[in-house]
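Heads up, one of the protein chains got dropped from this complex, but the rest are sitting where they should.
For chain A:
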Amino acid sequence: MALTLPELPYGRSDLEPHMSRETLDYHYAKHHKAYVDNGNKLIAGTEFENMDLDDLVKKSSGKIFNNAAQVWNHNFFWNCLTPESKAPSKKLVTALIKQFGGVDDFKKLFTEVALGTFGSGWAWLVLNADGSLAITSTTGAGNPLTDGQKPLLTCDVWEHAYYVDYRNARPTYLEHFWALVNWQFVEKNLG
């Protein structure tokens, strides 16, 4: 099935002041859209044409993987954000305490991994097959699904995600990212 650009779950100005409308105009309407369009061109007439997006990410490689996984990652990233960020529920807090010692410890470690990701990539909170949680980082379009991990939360650390609003200051971008996290989405992913 063809890749599609989903509607954003909020208006393009709704994440201000943490993420500007200008950023979303580029990040969503240009970058994300380009991955969708390029991906569709690449899969047309191939064995990948009718795969759903999860399978495409798990089974493709090279250029098709790069575009398909970037579609997956951005679809997921937009859902990780919300203009009305509410505190995580007790269930999620308990899981974060169990694995990382506390919500703040988790945020600190996730931030370290996001800042330590060299070049363009993504920071992730994932659920391992054994039920434990982990924080990982991928380069380029990398997606934890290919390592058998279930993504729960992600932060885009390609420069295009923050350059318009924060220039080279990735740490400042991360501070604002935390103000937008949709913890209810994270909990839903935890299952």
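Worth a mention:
Criterion: a contact is a pair of C-beta atoms (placed from the backbone, for glycine too) under 8 Å apart; a residue touches a chain by one contact, two chains touch by 3 or more; residues count from 1.
Operating definition for what follows: contacts and distances are computed from a predicted model.
One chain of this complex is left out of the view, and of "Ion-translocating oxidoreductase complex subunit C", "cysteine desulfurase", "superoxide dismutase" or "Sugar ABC transporter permease", the protein name its UniProt record gives is "superoxide dismutase". When the omitted chain is restored, the residue from A:Leu8, A:Ala34 or A:Leu53 that touches it is A:Ala34. Interface note: of A:Ala68, A:Val113 or A:Leu153, the residue touching the hidden chain in the full complex is A:Val113. When the whole complex is considered, the residue among A:Phe77, A:Phe100 or A:Phe177 that touches the unshown chain is A:Phe100. Contact between chain A and the unshown chain involves residues 26, 30-31, 34, 61-63, 66, 98-101, 105, 109, 112-113, 116-121, 132, 134-142, 147, 158-160, 163-164, 167-168.
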